[in-house]
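Heads up: the structure comes next, in structure tokens.
The other protein chains are all here in position, but one chain of the complex has been omitted.
For reference, chains read A, B and C in written order, and residue numbers begin at 1 within each chain.
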Amino acid sequence: MELMATGSSEKLKDILPLYESFLKDLIYPIERECVYGSFKASLPKLKALRELAKEKGLFAPHLKKEEGGLGLSLSEFGRISEVLGKSPIGHYVFNCQAPDIGNMELMHQYASKELKEKYLKPLQQGEIRSCFAMTEPQHAGSNPVHLSTTAIKEGNEYVINGHKWFTSSADGASFTIVMAVTDPKNPNPYQRASMILVPLDNPGYRLIRNIPIMGDVGEDYMSHGEVMFHNCRVPVSNLIGEEGQGFVLAQERLGPGRIHHCMRWIGICERAIEMMCKRALSRELDPGKALAQQQTIQQWIAEAAAGVMASRLMVLATAQKIDQEGAKAAKEDISTIKFFVSDVLMKTLDKAIQVHGGLGITDDTLLSFWYRHERGARIYDGPDEVHKTVLAKRILKKFAE
Amino acid sequence: MELMATGSSEKLKDILPLYESFLKDLIYPIERECVYGSFKASLPKLKALRELAKEKGLFAPHLKKEEGGLGLSLSEFGRISEVLGKSPIGHYVFNCQAPDIGNMELMHQYASKELKEKYLKPLQQGEIRSCFAMTEPQHAGSNPVHLSTTAIKEGNEYVINGHKWFTSSADGASFTIVMAVTDPKNPNPYQRASMILVPLDNPGYRLIRNIPIMGDVGEDYMSHGEVMFHNCRVPVSNLIGEEGQGFVLAQERLGPGRIHHCMRWIGICERAIEMMCKRALSRELDPGKALAQQQTIQQWIAEAAAGVMASRLMVLATAQKIDQEGAKAAKEDISTIKFFVSDVLMKTLDKAIQVHGGLGITDDTLLSFWYRHERGARIYDGPDEVHKTVLAKRILKKFAE
Amino acid sequence: MELMATGSSEKLKDILPLYESFLKDLIYPIERECVYGSFKASLPKLKALRELAKEKGLFAPHLKKEEGGLGLSLSEFGRISEVLGKSPIGHYVFNCQAPDIGNMELMHQYASKELKEKYLKPLQQGEIRSCFAMTEPQHAGSNPVHLSTTAIKEGNEYVINGHKWFTSSADGASFTIVMAVTDPKNPNPYQRASMILVPLDNPGYRLIRNIPIMGDVGEDYMSHGEVMFHNCRVPVSNLIGEEGQGFVLAQERLGPGRIHHCMRWIGICERAIEMMCKRALSRELDPGKALAQQQTIQQWIAEAAAGVMASRLMVLATAQKIDQEGAKAAKEDISTIKFFVSDVLMKTLDKAIQVHGGLGITDDTLLSFWYRHERGARIYDGPDEVHKTVLAKRILKKFAE
Partner (left out) sequence: MELMATGSSEKLKDILPLYESFLKDLIYPIERECVYGSFKASLPKLKALRELAKEKGLFAPHLKKEEGGLGLSLSEFGRISEVLGKSPIGHYVFNCQAPDIGNMELMHQYASKELKEKYLKPLQQGEIRSCFAMTEPQHAGSNPVHLSTTAIKEGNEYVINGHKWFTSSADGASFTIVMAVTDPKNPNPYQRASMILVPLDNPGYRLIRNIPIMGDVGEDYMSHGEVMFHNCRVPVSNLIGEEGQGFVLAQERLGPGRIHHCMRWIGICERAIEMMCKRALSRELDPGKALAQQQTIQQWIAEAAAGVMASRLMVLATAQKIDQEGAKAAKEDISTIKFFVSDVLMKTLDKAIQVHGGLGITDDTLLSFWYRHERGARIYDGPDEVHKTVLAKRILKKFAE
């Protein structure tokens, strides 16, 4: 499937195979029990793998060298992220999983020294986990201007009230970053909200439930929380960035965040193609006549592979642009890959299931997990339709002049 | 959504609304707890509803009047089945659910008087449940000629050995009909197998597991069994039809069986469109600007509705053909609706989820249940690709002359 | 391809084969020279066929018996129209071609006795041709409220000024019916326009050009005119219906008009499937290995056939509804078939071309003609997107209550 090597610097030539064999030897054997069984019960095994990753110098590849990472550019990390995406626990083992990676990036840039010391460091070292509370059940996530959660300043504290959901991985997390309205009367709706860090042992915070998603309630890291802030008080110094900067920071956070998703999705596609090919080669319709000889199956494999080739190049090009010009300059590219790659992903999974026949809909393979849990890919961080509109408006603008 | 009334006889004009209000008033309120909660725990409630259905004369609408049913043609029943399909427990409550309905039809035609008395009658009355053991994990289900399960005649008994899966609803069933090779050396591979009824308290039978399907292990009626026959002995008189007739009967059983699925899928589509419309009307992007005003959403609703209109007419026309000329004459029509309607179904569900945004991937609505459990629609009872080939070969034949 | 017989009354059983053999024996042999060669030069041959059709009692099947037709319902005529659609000159030979059939229907209902005598009669007998001038180059055809053409009453005359295009078959026509604004200040924009009959020898009328469409300038019946009205004076008695009734009549005219198109498109699909099958059977990839054995080709044939089955049933059901309840009651059904069948049509033609390989893009078969000239099917008489919105709004309305 290694259709092209674009973006691979010399450095990666040595490193990528290390990740690949780590996955095949150590992660593939336990991945299914982690995602279909109890994630909590798997924590000791996962912790051991993380230790091993640290020993091998592979842990947290996205971080700077001085922070314990590999000091890679975003496009270099993209190649690793694709490999990790082949397993649903790949990123977790190397501590570069969403939503933590997004919070690390955000705090690295905007958190105070104090917050960095207290929260970012242990997060980077994999000692604690975090979450991000933005989406609200009462408002369409596709238009984030509308937020009901408020943070009212009282003395040295913010008093936060609000209802959030899709706060992924809240269960077991140590802190969340919450998006709340601090200046409701600001005429510019994009300057009304701020981001505030809330430790989750705060009595004003409550995890209402892990939302059952596509058949799984989930637990610990593998969960999506519905949470409530009720007179939740945190010191003003827990503000990330400045007051009113919520949307600016959200954009900063979500841009690379979408890239991370896309990289991971490509890894999933590659694994799905691998599974599809192996199944097609081993499954016989008649003795000696493997499924792989069916022209329709061949067409699907080719279409999936073309989708992967397109996706990888687009994502790497976008990562390169971010590396060189910043996330803002790549805004439309990010929108483009968000809807393009998620479409390739879901089509590839659908075909992989069809090739597997009955087996494809069972939980005996990973396809069922991805088919269910990645359906959200076309919804979260902005549904396809919104990203298409973003891109179209920018193109139309060029011709409107 | 009542785009057309084709196929509604006068009789149905009075009956359909009875089913509709039964569903809305009594089934909708409990459906989610039945499918997302414990099905077993819901059995008392479901039993009560069945009693009520009997009282109202609505139970088992597919059966002849003398068997306790409504004495409808297949195309008349189709209209009711569509209504029942709007809830995942609709058919169950009225005892016309797969796989029992298929077994009833089969036994009605081919079982001995004795078997009818002992097994068919209580099945028709909803006192017991049944299952159907055909697909084997080692062989591609799309080519049913290949079977490893054998039934060797020893004296007055068949000794059955084999491994089956996707024996739906095996958990809690009283008997299964098993497809087994009785004449392995017959030169005609289509005459090698027979159908044999096996009571499930037989010591030679074992339910290995309920196969986890798309996140759900399931239980009782809502399950898909993997089962084993090990020196399983049953009297020769448990044969359904004649020896070697297995494939003929399977066709007889699967033809109308596919029709039943198609009817149900149309009901699901209608419910999904209903949900999609209600969500689109109530969800606001900005105050006063409902999602329903978005042109893309409108296009999806229209495409889904057109798919339903097409599907309904095709299914009813096929049912009419079966009523008038028999299942064999309608073989290609059945193949056509099988792949056409399952495609409409999955596309409609996909769009309905997208309209619901984050909510669409949660188990807070039925969409997640159908998205997961109906993905099999394009696989079971013959994958799309096989049915398309069946249809194409028949058309090509006409022009080959 | 005769997947079902729905809608065929006894009457049709005898008649349909007469049309079929007329087409195969007399029309197929000359159709390509008519559409790829000079249509004008073919007129004598076409006239002879029309005479023959009259002799055989097959001419103008859509008309009442007293008008020289067969006195069929719309759904009965639909079956014939489908057969005629197999050839691009089928409808023309039997004088039931657009736009004349639409004008006949309109004038039958709304024209004065005098106009009927002078224009409708010879039109019904195929002695003259007509056209319909509605669309204007300056305004989006999808919103017909906006019209610049005016008809100012001066004494006993209307003075018409305006610019129209897609006035199909204007070249060689004897009269047009023009849509013009007679009451520009009416607060209801739907009551501003009227329909007026204009004989084309009027000095105020000019055929600017036959618009080149997809490579063909065309001529005579096979053309699409761009026309100009400059101080074009006609007697007030040339009004069709009443003043201000333009839109109402346009709806009356376009509803069945869309049905006629859909019927014809199904015929094209059938012919395309026939061609696709014959080519696939005769074309060999290797000696003894026909294209028809390729699974991908088989999938295409099946998908096309399913599309035809769906389309035919939907169109006949809609025709039946119009027969029974009138065109207004079937408004959404008409929108549905308009976008559904045109989609099936273009997909079927695309696949038929692909099966033909290089031959498919030449003018050596009819596929090129249809691929080019039916691309408009998704645009004229309302683009897909408009019809989908019409349907969606009606469905949403049901759930808004």
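Note that a residue touches a chain if its C-beta (ideal position, glycine included) is under 8 Å from a C-beta of that chain, and two chains touch if they have at least 3 such contacts.
All values derive from a computational prediction rather than experimental measurement.
S.K.: Check the options A:50, A:253 or A:321 and report the residue that touches the missing chain.
M.R.: The one listed residue touching the chain not shown is A:321.
S.K.: Per the definition of touch given earlier, which of C:45, C:206 or C:283 contacts the omitted chain?
M.R.: The one listed residue touching the chain not shown is C:283.
S.K.: For the chain left off this view, which of C:59, C:380 or C:399 is in contact with it?
M.R.: The one listed residue touching the chain not shown is C:380.
S.K.: Looking at the whole complex, which of A:110, A:339 or A:369 touches the chain that is not displayed?
M.R.: Missing-chain contact among the listed residues: A:339.
S.K.: Residue by residue, what part of subunit A touches the chain that was omitted?
M.R.: Subunit A touches the chain not shown through residues 1, 3-4, 6, 273-274, 277-278, 280-281, 292, 295, 297-299, 301-303, 305-306, 309-311, 313-314, 317, 321, 332-333, 335-336, 339-340, 385, 387-393, 395-396, 398-400.
S.K.: Give me the subunit C residues in contact with the hidden chain, please.
M.R.: Listed in rising order, the touching residues are 36, 135, 137, 140-143, 146, 165-166, 211-216, 283-286, 291, 294, 296, 353-354, 357-364, 368, 371-372, 375-376, 378-380, 383-385.
S.K.: Contact with the hidden chain only, please: which subunit B residues?
M.R.: 294-296, 299
The rule is short, and it goes like this: only the chains that are shown with their structure count from here on.
S.K.: Distance between subunit A and subunit B based on Cα centroids, please, to the nearest Å.
M.R.: 38
S.K.: In whole angstrom, how far does the Cα centroid of subunit B sit from the Cα centroid of subunit C?
M.R.: Distance between chain centres, rounded to whole Å: 42 Å.
S.K.: When you check subunit B against every other chain, which residues touch at least two of them?
M.R.: Those would be 385.
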